[in-house]
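A protein chain is absent from this complex, but the other protein chains hold their places.
Chain naming follows the written order as A, B and C, and within any one chain the residues start at number 1.
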Amino acid sequence: MGADLRAYLAHVELPNPVLTASGCGGTGRELAQFSDVARLGAFTTRSITMAPRAGRPTPRMAETPSGLLNAVGLQGPGVDAFLQHELPWLVERGTRIVVSIGGGTAAEYAALARRLADVPGITAIEVNLSCPNIEDRGRVFAREGSAAAEVIASVRAATRYDVPVIAKLSPDVADVVAVARACVDGGADALAMINTPVGMSIDVDTMRPALAAGTGGLSGPAVRPLAVRCVWQVHAALPGVPIVGMGGVTTGRDALELILAGACAVAVGTALFNDPYACPRILRELEELLQRRGLDRLADAVGLAHRPAGSQQRTRTDLEESSL
Amino acid sequence: MGADLRAYLAHVELPNPVLTASGCGGTGRELAQFSDVARLGAFTTRSITMAPRAGRPTPRMAETPSGLLNAVGLQGPGVDAFLQHELPWLVERGTRIVVSIGGGTAAEYAALARRLADVPGITAIEVNLSCPNIEDRGRVFAREGSAAAEVIASVRAATRYDVPVIAKLSPDVADVVAVARACVDGGADALAMINTPVGMSIDVDTMRPALAAGTGGLSGPAVRPLAVRCVWQVHAALPGVPIVGMGGVTTGRDALELILAGACAVAVGTALFNDPYACPRILRELEELLQRRGLDRLADAVGLAHRPAGSQQRTRTDLEESSL
Amino acid sequence: MQVTGTVLTTRRVDAYHALTVVAPGIADRCRPGHFVTASVGGPNTSMLTRRAFAVHDVKPDYGGTVELVFGVRGPGTAWLADLRARDTLDLVGPLGRPFPLPRDPCTCVLVGGEYGSASLFALADALQARGCRVDFVLGAPSADRVFGALRARRMGETTTLTTEDGSLGMRGKVTDVLPGVIADARADAVYACGPMDMLRGVTAVAVEFDIPVQVAVEERMACGIGVCMTCVLPVIGDDGVTRMVRACTDGPAFRGERVRFEDVGTIPFDALGAPGGRHA
Partner (left out) sequence: MQVTGTVLTTRRVDAYHALTVVAPGIADRCRPGHFVTASVGGPNTSMLTRRAFAVHDVKPDYGGTVELVFGVRGPGTAWLADLRARDTLDLVGPLGRPFPLPRDPCTCVLVGGEYGSASLFALADALQARGCRVDFVLGAPSADRVFGALRARRMGETTTLTTEDGSLGMRGKVTDVLPGVIADARADAVYACGPMDMLRGVTAVAVEFDIPVQVAVEERMACGIGVCMTCVLPVIGDDGVTRMVRACTDGPAFRGERVRFEDVGTIPFDALGAPGGRHA
């Protein structure tokens, strides 16, 4: 018999903890050619904006060591077309759907939340706080606790009580715990981390930035140590708040690393680009790792690395290769 | 004839732009077994503290994808032993020496600077601002412009006018330009970036943090996109301020990337652990790359990627593999 | 689909490397213009993204093989060039929208730039099977970078070669000779694969002759399967609206006159969702 892999985002139960990361699973249709999106813990949409957006010029991607820089710029059809053409397809298939939203002002986020409020089939709203605040000289919301909290509060107020609101945070702040706490105080039911820190690459042949946009978001295994650290710090400070961990998850071991740090679910982004079957594979690997460690319930693994040193839950590590 | 590789840290001329990064070249003696430390642009010492420090417990290192986490904790013999046993050896060999200093209060940094003020043979003082401020609940100086500026001002005041003071910044802040500007306003003659962002790794076998200290600093190619971005942003905002770029430099191409972003010199850290000959090799590779691009003077390459798109300095890229 | 293929043979073809990989399942389903992506670097590599390659040849041997032809550009293609027979290669494919084929027999000019010609021979096969006449125009900067000249000569009614340095065929670009080829063959349609600049030029010629042109474009791709939105270019839709569409799943084959070549690498101000632009 398999392990109990149910994951809980506040009061919402997911059958398993492996989600797609926002902006990395297309509309769902593309991934569905490879595996069943209804089997995901949940499918997270790209960040939906009020109006259609053409995004940034190309080149939009550059590879870096164990990382990927992207500057897609939230290209998307806008919320109306999303509701008309994209969401119904996911709903029909019984997919659990986390809708990510992005905006330029707290009011725009709230308006998006209102547009989504009466739409059936939405499992949770994820608030992408890594958007520039057009009322504060383009300063990203996630960089400032009070701006982030204002957005969260306005989305929470506009969203049905039984739909959790997830605040998605960036690592490139001086104090991620402070931003996390502000979001929770603002009404966030759960947190997602990490969004991509800002990075840059220069093509030494053209002697120009590799991305047309100059800077881009860094994702992939290169940033996993930052993700683990953020999840760890926030879980230590706010142990009761569910965290969706992400950043460089490519294997079940990576997923377990974030879970041990305090994530109750994980999202897979960049790994999908290399392996379109990454989500079911990672879930399989995670289940096996849990079982090998005698952990019958995923919930028992969440935050387990925080237990005091020498405490007794260090069970069954003997089944792994002996460490010299 | 080779290119003119002289680099300028404020008014101080270095014969070439390749330095060792603080904490990565030991006392200099260890590297000297492999290559001549006097040939370096400069040798940067580990961060010297007032008192001897035993550092952090082991394990102090963990490998991550294209990265390295370390938590050495500024182990060192203290400034007196440094001046007695380590500095003279470097001075005797004619090494250009950047002395890095670390402290827990602005007063401690100032006291260190005073101890060094009358010591001959010091090329520059680098102020490691990634130390916890014991007067502000352990908040790292580099995370807060005003705290950083206060440290810099006190060091600047205690240092001979002809010895440049370099402020070393961290990338894990919401606005690196703001911190850089505060440091320059506080009297910094140059900036060094990046120090290691805080990361973490959990051993999924022991289900414990891989480092005894829990978190550690992330270095190596994984962080290069963060370094390039910081150098780019700060050079754009403060074009007149010399920047020592570092973070994941392992080849001449990497060094050139930071130089094109705006660094006038680069420092090599983690790469030394894999290749003890990294500094002379990187210098050789850099020189060749500059020449292939028709850049006779290093100074002409500094910040070159900032020139407006389509501008004419795009010379000689034709000598590289044609891009389709 | 994903297949862990086995390298059957490797060979050098002038400036290029050709890899034949046993990849049943992928081979079966390939149609002319499809591409595949390869995972590069092996275990613990620092290279995360797959590399895209047109499928040159498909053969039924060993349950199905595909052949890729590529030049070494960066570390990924360098790694591929080092593969030896019996090594494994992780492929995903077939990907993309293949070339649409004409319903009725007609005359087609196939234009290939550098390794772009690799995907034209399967296309020529399919066209000839439908009774079409096929003429080739292949070009490159130099002779060693013209791919498939011999095969084109065998298959094409005519074959015209161009090199910028004059080392093979006519000195110049494919677009210098294309009008003559179209006129001589009284061509009904053009297919082209190669560098963006060439596709732009070929499209201009076809538009001049008022005949349809299909181009297979190349953009930097992070996923190849349509989920990452990094590979977009401005293309005019049936409704006349320009959208930033994906080269990987909406293409790589497009009607040439629909691609806004001049604006590739930008967001045209009148594209759907352009900054400050009108909203649908």
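Basically, contacts are C-beta pairs under 8 Å (C-beta built on N, C-alpha and C of every residue); 3 or more make two chains touch, one makes a residue touch a chain.
Predicted model, so just to flag it, every value in this text is computed and none were measured.
Student: Can you list the shown chains that the omitted chain is in contact with?
Tutor: A, B, C
Student: Touch as defined at the start, partner being the missing chain; which of C:75, C:102, C:141 or C:265 qualifies?
Tutor: If we include the chain that is not displayed, C:75 is the one touching it.
Student: Which residue from B:41, B:145, B:221 or B:262 sits in contact with the chain not drawn here?
Tutor: Looking across B:41, B:145, B:221 or B:262, the contact with the absent chain belongs to B:221.
Student: So one chain is hidden, and I want to know which residue out of B:6, B:53 or B:93 touches that hidden chain in the complete assembly.
Tutor: Touching the chain that is not displayed is residue B:53.
Student: Take the complete complex as the reference. Which residues in chain A touch the chain that isn't displayed?
Tutor: Output for chain A: 65-66, 221, 321-324.
Student: Tell me which stretches of chain C touch the chain missing from the display.
Tutor: Contact residues on chain C toward the absent chain are 41-47, 75, 78-79.
Student: Give me the chain B residues in contact with the hidden chain, please.
Tutor: The missing chain touches chain B at positions 23-26, 30-31, 33-34, 46, 51-63, 65-68, 70, 72, 75-78, 81, 212, 220-221, 270, 272-277.
By definition in this document, only the chains that are shown with their structure count from here on.
Student: When you draw the chains as points and link the ones that touch, which shape shows up: line, ring, star, complete, or other?
Tutor: Topology of touching chains reads as complete, every chain touching all others.
Student: Find the geometric centre of each of chain A and chain C from their Cα atoms only, then give the gap between the two centres in Å, rounded to an integer.
Tutor: 35
Student: Between chain B and chain C, what's the gap in Å when you average each chain's C-alpha atoms?
Tutor: That gives a centre separation of 45 Å.
Student: With chain centres taken as the means of their Cα atoms, state the distance from chain A to chain B in Å.
Tutor: Inter-chain centre distance comes to 33 Å.
Student: Any chance you could list the residues of chain A touching two or more other chains?
Tutor: Where chain A meets two or more other chains at a single residue, that happens at 65-67, 220-221.
Student: Counting only residues that touch at least two other chains, what does the list for chain C look like?
Tutor: Residues 46 of chain C each touch two or more of the other chains.
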